[in-house]
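Report on the structure given below.
With one protein chain removed, the remaining protein chains of the complex are shown where they sit.
Letters A and B mark the chains as written, and numbering starts fresh at 1 in each.
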Amino acid sequence: MARPAAISPEAPLLDTQSPAEEGAVTTVGGPLGWLDERLGVAKIGKAALRKVFPDHWSFLLGEIALYSFIVLLLTGIFLTIWFKPSMAEIEYDGSYQLLRGLQMSQAFESTLHLSFDVRGGLLVRQIHHWAAILFMAAMTVHMLRIFFTGAYRKPRELNWLIGVVLLSLSMIAGMTGYSLPDDLLSGTGLRFTEGAILSVPVVGTWVQFFVFAGEYPGDAIIARFYMAHILLIPAILLALIGAHMALLVYHKHTQFPGPGRTEKNVVGYPMFPVYMAKAGGFFFIVFGVLILMGATMSINQVWLYGPYNPAQVTAGSQPDWYMGWVEGAVRIMPGLESHWGPTTWSWNIFLPFAVLMGIFYTSLALWPFVESWITGDKREHHLLDRPRNAPTRTGLGVAGMTFYGLLWAGGGNDIIATHFHLSLNAVTWFLRFAVFLGPIVAFIITKRICLSLQRADRERVLHGSESGTIVQSPDGGFSEPHAPLSHDEAYTLTQHTHHTPLEETADVDEHGVRIKNPDAVSGFRARLSHWYSGDDIAIPTKAEIADAAHHGASDENSLEGSSEDPAQLHS
Amino acid sequence: MTHDQSTLTPREQGESDLPVSDPGIEPHVERYTDSDPRLSQRTYHQVVALFAAVPVLAIAFVVIYFAVPHTATAELLGQRWSIQPTLLGLTAGLGVLLIGIGAIHWARQLMNDTEISEERHPVASTASEKAEFVAAVNAGASDAGIKRRGMLLGSLGGAIGIMAVPALVTLADLGPWPTAATRKETLEHTLWADGVRVVNDTNWIPLKAADIEIGQLVNAEPENLRDLHGTEYQNMKAKTALIVVRMDPNSIKVPESRRDWQVGGILAYSKICTHVGCPISLWEQQTHHLLCPCHQSTFDLGDSGVVVFGPAARSLPQLPLKVDAQGYLVAQSDFTVPVGPSFFERDSRNDYKKGDR
């Protein structure tokens, strides 16, 4: 945040470009005029073209997801031209020798045909798969950015909800996608899906028979997943992404705190041309990187796995990374099952699969509302929080990441065991405890770090930055003078809101009559509120800054002594 | 750190209740490309050169598409490459990437980079807007007669709602209904039956008990599976798959009730994991442990298939074996319990539990 002191005396400018450049558009005529008479493009464009977007690298994470999705649509269309979603058995006679003559489903045969006999087919398949990996990963880091900076706060809670739905639906989109080639690995994944559905108490068997059109594997699942993968889910995703973007434009982007950035403005570059060039350019960069990944890194070599055969399996059977945490939970879960009468309750699958995912996505969805209830903060927020200024939120976020990461490790416990020469059983046992203890430790450490950073910020505002110069005083003592902060930095470090924890309100008045108070705070909520923001370090007040400046000025430690009058900082 | 008095001059009056006042947007500082015409000219040429490289790559792509056979390979960087897809990807990827890099270079170095500020307005409507809205709603409601004829809205809602029922009912044919009778024919039944020969999977060689060595593992199927085809074959194979192992009879525990299920230390178990149904055959001949590669459930085949580790909760079902007149291994019956993953209606009271006799 520290920025070199700005020197130019110029005032900030609203854009002052001379309009009369050579070749400039002078009137809305020609095709533009034709369009304007039908769509009113000039009316829309006059505001939209110079709409301001703030610039920060982390604001581009969501764009990676968006562009990956576009790449998924483009490459997906190419793949549908050759892929045949049928489980009918045929004999392979394509150009991959090591499978020639084997019986396989048409789905797998067409995947092989696409990979070995259609020029560019394998490349596009690999781009499509890498784009799916990147789409999910970008959504995840984008969500983390939103979470840690508090960008989901009012008025953006609805967009957060859309994001949560996008995240969970995309996971299903990916899962239905990697199940399509009908190779041994995807079939193993389907077998897991079958078992997971069967584990749902009471209705599981019915749902499984309905999804698979009878017993596993049946002959319908590929065609059904295909419909979900190329029509149902993408259609919903597209609609939700449209709404997500519309709300983003409508609310205007959030911005990081800094000089001139307030809750009432948005500072950045105009849509046309800078943002358009940067966002458009970034699309090509994402697309280019994905093509290069498809060209140089092979992914999902289905021909190695061979056609699906329900009596075969391969070591290292894992889902794609975004299902890995669920896989990990299933792997480290102890074998709990209840046999009540003639029924079987498979807690060992139901809890780490359906229940875990339900709890995870529900908590994500509810979080903005829970936080605002805890803090009592009902204001609009357009300035982002620096993660340190919300220590409990940041701690919870890191705890969640730790939980997720440990489950992830669980999903690859066999690979970890073989590659780090560990015992598979020891890794599993370690994770069984670590998934509960790890997040607690991570929370405590993170919260402490945040509070220390807050304290350091406070010190910095009051006493300036360390100069790195050691000075010996006449009486022999050594000290390090501190340099005062720039106004920009001092503002950036103090502009945030300090949440005062809510206090419990009396629910009876002095006569012992219950008070009807819509703003009443229960003891539980007050305790939560204290837990949430009670430890936050106070922001220096005007008086404290003035006092510290005065103290600093009279102190020989001050680098520039009395030439300084920091009282001006809060003129 | 240089310190200039002028930096402390507020550039714009910010919110006064903050500890430090808002200094306002930093003044714009010129880039080298703004101040040095030669540099900006060079940058201009760089951007054009980036864009100009794209057609070259596009042509290279087309040439490779037609000229490089898809069987062409090359040894490079320690592995064998299939060069057609790789070269197609490198040319296309680099081309697309250069468009992006050129556009960004242009935006960063040549486009005006003065930051501008746009005002935000509260999302919520003003009081007068809210009042107009309320008026509009009331006018509409009154025009429709909602207030006066109270049944209208309710009956419309009910009519629309009830149509969800026919819509949902049409989904009832998604699959057969797993009633008790259906389950008996599907989930709770396999091809194994009295006298069905055990054959090696894939090459269909029938297994002679005398040929099986201690420490041997056979991935087996019932001989009559060969009569099935297509979906029927796959569905059945997903349940009938068998692992036959031979262990030193002195090193295993055989409960009283299963004494005659084995032939001289030859035991047969379902290959389908009782957790989520992966086929398991990672058998350690010395420990007799069988590991599932999907979720690492471990079963002890020397102890009637009980779970010794991992998320599975039920023993692996054992198939009673015997030898027929020609010395071949055959089943005595179907499995005594349903194989594969648990399902709600599964009666799991008859599964083998550790310590059962």
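One rule holds in what follows: a contact is a pair of C-beta atoms (placed from the backbone, for glycine too) under 8 Å apart; a residue touches a chain by one contact, two chains touch by 3 or more.
Going forward, contacts and distances are computed from a predicted model.
One subunit of the complex is not drawn; among "Glutaconyl-CoA decarboxylase subunit delta", "Spore coat protein CotJB", "Amino acid ABC transporter ATP-binding protein" or "Cytochrome bc1 complex cytochrome c subunit", its UniProt record names it "Cytochrome bc1 complex cytochrome c subunit".
Looking at A:Met227, A:Leu422 or A:Ala538, the residue that reaches the missing chain in the full complex is A:Leu422.
Although one chain is not drawn, the whole complex shows that of B:Lys130, B:Arg149, B:Lys184 or B:Lys208 it is B:Lys208 that touches it.
Considering the full assembly, A:Gly101 is the residue among A:Gly101, A:Gly341, A:Gly468 or A:Gly512 that touches the omitted chain. Residue-wise, the contact with the chain that is not shown comes from A:Val289, picked out of A:Val289, A:Leu364, A:Val435 or A:Val521.
Residue A:Leu304 is the one among A:Ala235, A:Leu304 or A:Ala456 that touches the chain not shown. Residues of chain A in touch with the missing chain: 7-8, 55-61, 64, 97-102, 122-123, 126, 129-130, 133-134, 137-138, 141, 184-185, 278, 281-282, 285-286, 289-290, 293-301, 304-306, 309, 311-322, 324, 334-335, 411-415, 417-418, 421-426. The chain not displayed touches chain B at residues 29-32, 34-36, 73, 77, 79-82, 85-86, 89, 104, 107-109, 113, 200-203, 205, 207-219, 245, 248-256, 259, 262-265, 279-287, 289, 291, 293, 296, 298, 306-307, 309, 353-357.
Definition applied: only the chains that are shown with their structure count from here on.
As a whole-number value, the distance joining the C-alpha centres of chain A and chain B reads 19 Å.
The touching residues of chain B, counted against chain A in their complex, run 1-4, 6-12, 14-15, 18-29, 65, 70-71, 82, 84-90, 92-104, 106-108, 111-120, 122-123, 171, 174-178, 182-183, 186-187, 201, 219, 221, 229-231, 234-235, 237-238, 241, 271, 275-282, 293-297, 307, 309-314, 340-349.
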